[in-house]
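Missing here is one protein chain; the remaining ones are kept as they sit in the complex.
Naming follows writing order (A, B and C), and every chain is counted from residue 1.
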Amino acid sequence: MSTAVLPYTVEPHPVTGVYSGKLGIWLFLASEVMLFGGLFSAYVFLRVGAEAAGSPAAWPTHEETHLSWVIGGINTLVLIVSSVTMVMAWASLKMNDFAKGKMYLWLTAALATTFLVVKLAFEYWPKFQHGLVPAKNNFFGIYFTLTGLHGLHVFGGIVVILYFILPGSKLWHRDKEYYANRIECTGLYWHFVDLVWIFLFPVLYLL
Amino acid sequence: MSGHDHGSGRGGHHDHEHDLHHELGFWRKYVFSIDHKVIGIQYAVSALVFLFFGFCLMMIMRWQLAYPGQPVPIIGRFLSDAVAIDGVLRPEFYNALGAMHGTIMVFLGVVPLLVGGFGNYVMPLQIGAPDMAFPKLNMLSYWSFFVGCVVMVAGFFVPGGAANSGWTSYAPLSVIATTGQTMWLLGMVFLITSSLLGSVNFIVTIIQLRVKGLTMFRLPFFVWAQFVTSFLLLLAFPPLEAAAVLQLMDRLAGTSFFMPSGLVVSGVPQDFVGGGNPLLWQHLFWFLAHPEVYVLILPAMGIVAEIITNNTRRPLWGYTTMVYSLVFLGFMSFIVWAHHMFITGMGTQISAFFATTTMIISIPSVIILTCLIITLYNGYIRFNVPMLFALAFLPMFAIGGLTGLPLGLPASDIHLHDTYYVIGHFHYVVAPGTIFAIFAGIYYWYPKVTGRMMNPALGKIHFVLSFIFINTVFMPMFFQGLAGESRRLYDPTVYEHGVQMIGMRKMSSWGAWMLGLSQLPFILNFFMSIWAGKRVTNDNPWEATTIEWLAPSPPPHGNFAKVPTAHRGPYEYSVPGVKTDYFPQFAGAEA
Amino acid sequence: MAGSHADISKHVRSYMAVFAALAVLTIVTVAVAQFHFSDVGNVVVALIIAGFKATLVASIFMHLKWEKSISIWWSLGLCGIFFLALLFLPVLTANDHPPQVHMGTWDVTHQVAKSGGH
Partner (left out) sequence: MKRLGRQIRRAGGRASLNKVGMGLRWAALVACVFLFADAPSAMGQAAAPQTEGIKIDGHYGPYLPTDASKDGYRADQLIDVVHWFMIALFVGWGIFFTYCLVKFRARPGHRANPEHIKAKPSKYLEIGVAIFEAVLLLGWSIPIWASVKNDVPPPNDPHAVRIRVVAEQFAWNFHYPGPDGKFGKTAVERINTATNPLGIDRNDPDGKDDIVSGELRLPVNKTIVCEILSKDVIHSFFLPVMRVKQDAIPGMRIPVWFTPVKTGTYEVACAQLCGNNHYSMKAIMYIQNQTDYDAWILEKCKPPEEFDG
């Protein structure tokens, strides 16, 4: 708990106006933007330079991708709702309602799990069964890389949220504001994961 | 700044915190420590070990270059048949040595030493902070680095040996390479993660934890250098992580991100579906690797600026200009990367763009160098060991920087690209440049870390020998490069220019081995001084002005007995009306 | 930023509004994609809608609308510039070829003919 003696872990810095954790998570998100930026750059680069239709290496048409906008759309809505529950969890904690906050966190974790289950059971699994594997062509390569990396981020989010629901919730009883801050940081991360999906959905499913 | 004191913390936890200090066992105190100073030492020692290891790899390569086809003396007999035949290196082992030398020196040696070591140890002290903003993250960063190192070095023991496609790992060669390349990529993922955690921590610490009165423009130049460097690491590294993931997919999942259609290797058409582009790897790689060059040089400039002002007893000339130059340098370093790719079939417009940004980025470097040299003017120059290394940095970095010019101009780059000229150029920047700054920093902050001085006589011997031999190693490379000798050649005597340049190569090689021997006084000094060094009589042996010299030597957990306050700029030397010739930042007005 | 309960409850109302907007925009994205304007047109429309959604999430859910920290804004600004450089400079480079540079190693790719049946 050595962190506790450091200044501005909980209270905002009077000049910069933020507590350290929040600044830290924003910087981390900036690096995440560049990580996904590298992959989006690869997507644009490969798609612009793709071979002409007819070659097996050509960019597949919309029909050839066999990606269902219905499943993708449902998952988009699931993530959006989870973002709302996440921000509601923070708001409830800020209004000193721990039970409600915890309930919203459970909801967020459940929605995130739904997202992953839908992704794996209704998208990845049938794709693999039909031989639509990453090696099929560069569209599937980048599709699996992008959604896989995004899925890992969702999974990481679930782990963090469960940590704060279960063992991490002890912090609430020691320092309410500290706990609320940590949920805010988790929320920032979670909204970012949602935000990435907001771009992934049209780019992969609709264009 | 308000009256938030570091000591006040969060009431109730303070006592609890105090108890914990006494309970820390060996593991928590020295191995899984969250104290920035212990982590800094862990980083520095690991990095020094890797620098030495990387240097050894190079000394083996130098034998093959000077005496191609002859068995390596002494160690040759210990090399297995997989890497050498009767002591003569195999070409694949030579290539692995080259790739791993580059990777180890850059990612396992210099960056962890400058940022992880010096940055971690010195920066929080210089801003008067009790620790980094996220101590646990700091520990995680080190251990992620450690895992990365283990994975990277484990590459030597997998079938086919370590990665042998160059430190740049250009696809498609790296995609069809042996298992060592997979280890390289996995290692990089861990190292990048470590860097990201570290850089977030650094930026937050510098923004949030400066003591009262220490405004941004009162920061020591070293802290500024760390600040800009952290932004480079934060924003430039992730694209390489993305590229590493893509290359792993190419290698393991059979995708063809970097594999165009119609590849025929050894007469066998490849299974890849194709449609990829090898240049995509180069873009993503150099998007990191060019800022990486500045990650290697900026903290070194920071160290040199600290030591030069301290030993000229004058304020840093043009502090503000230097800070702006530094920030501009950092910014521009993101948009020059494709000057590494001029001869990949690039057109006229985009090459003009990248050549122009490259010329522009040389201006702030010239400004910083000029400011450092002008600082000497009207000074009172003390030639102690750290100062000798810092002074040597200036002409060495000048050579390294200037020889970048013909490489940055596309027309002259045609002949010089991928020759020894390039090797000479960047080694002048990072070896007699950065490594000398590292030595300077070690000699300078050693008394703060251990409470004892290093032996100056041994230090001077170390300096003179290193200075002579490091130039013996790298100066010939410019002539080899101009003659047309390519880099990464197992046996350059295959070519006529290689035959003509054999004398130059022998000179380089003997220089390298002598340089290796010249490090013995340093190694001796480094370890002996821990026990036998002269004890410092006060906490500020160099009579310096920055806040780290207020802390006890060595500083305890929590660093400062009383929270310091900064009263003035970082380099108030020889101020008229002050008794001593230095006026520390932390000293009250009455001093 | 949000300190009192009143502030927070005001926030909660805006969260619900944003949620509604995001849900509607998702449906709009899908609906619009069923029309074919032009290759570029569809991309532009999809990215505009996605950008709008992203702005909503970032400004309301991530509280950027109320964010006063200059450090965060600077970091995001730099990140945005380098993101654009990373996204566009490689493609621009790949498309600025000198004359007579062609893609493809072989004159005839039989795979083209074969691929009809797959």
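Here is the rule we go by: a contact is a pair of C-beta atoms (placed from the backbone, for glycine too) under 8 Å apart; a residue touches a chain by one contact, two chains touch by 3 or more.
Just so it is clear, the model here is predicted, and its values are computed rather than measured.
Enquirer: From the touch rule at the top of the page, work out which displayed chains the omitted chain touches.
Expert: Looking at the entire complex, the absent chain's contacts are B, C.
Enquirer: Of B:395, B:516 or B:554, which sits in contact with the chain we cannot see?
Expert: B:395
Enquirer: Considering the whole complex, which of B:31, B:45, B:381 or B:468 touches the chain not shown?
Expert: B:381
Enquirer: Considering the whole complex, which of B:101, B:417, B:452 or B:567 touches the chain not shown?
Expert: Candidates B:101, B:417, B:452 or B:567; residue touching the omitted chain: B:417.
Enquirer: Out of B:333, B:351, B:434 or B:471, which residue would touch the omitted chain in the full complex?
Expert: B:351
Enquirer: Which candidate, B:31, B:343 or B:530, sits in contact with the chain we can't see?
Expert: B:343
Enquirer: For the chain that got dropped from the picture, name the residues of subunit C it touches.
Expert: 98-110
Enquirer: Name every residue on subunit B in touch with the hidden partner chain.
Expert: Contact residues on subunit B toward the absent chain are 68-70, 85-86, 88, 90-92, 95, 164-166, 170, 172-173, 176, 260-267, 269, 274, 276-279, 312-315, 317, 343-345, 347-348, 351-352, 355-356, 359, 362-363, 366-367, 369-371, 373-374, 376-383, 391, 394-395, 398-399, 402-403, 405-406, 409-412, 414-419, 479-480, 482-486, 488-492, 494-497, 500-501, 504, 573-576, 581.
The criterion applied here is as follows: only the chains that are shown with their structure count from here on.
Enquirer: With chain centres taken as the means of their Cα atoms, state the distance from subunit A to subunit B in Å.
Expert: 34
Enquirer: Distance from the CA centroid of subunit B to that of subunit C, rounded to the nearest Å?
Expert: Centre-to-centre distance between subunit B and subunit C: 36 Å.
Enquirer: Mind pulling the residue numbers of subunit B that touch at least two other chains?
Expert: Subunit B, residues with two or more chain partners: 203, 207, 235-236, 239, 261, 277, 280, 283-284, 287.
Enquirer: Enumerate the residues of subunit C that touch no fewer than two other chains.
Expert: 71, 75, 78-79, 82, 86, 90, 94, 109, 111
Enquirer: For subunit A, which residues are in contact with subunit C within the complex?
Expert: Per the stated touch rule, the residues are 16-18, 22-23, 26-27, 30, 33-34, 37-38, 40-41, 44-45, 48-49, 54-56, 69, 73, 76-77, 80-81, 83-84, 86-88, 91, 94-95, 187-188, 191-192, 194-195, 198-199, 201-203, 206-207.
Enquirer: Where on subunit C is subunit A touching in the complex?
Expert: Residues in contact with subunit A: 2, 5, 8-9, 11-12, 15-16, 18-19, 22-23, 26-27, 29-30, 33, 42-43, 46-47, 49-50, 53-54, 57-58, 61-62, 68-72, 75-76, 78-80, 82-83, 86-87, 90-91, 94-95, 103, 109, 111-112, 115-116, 118.
Enquirer: Okay, in this complex, where on subunit B does subunit A touch?
Expert: So the residues of subunit B in touch with subunit A come to 1-2, 4-10, 12-14, 16-17, 20, 34, 129-131, 133-137, 196, 199-201, 203-204, 207-209, 234-243, 245-246, 249, 253-257, 261, 272-277, 280, 283-284, 287, 558.
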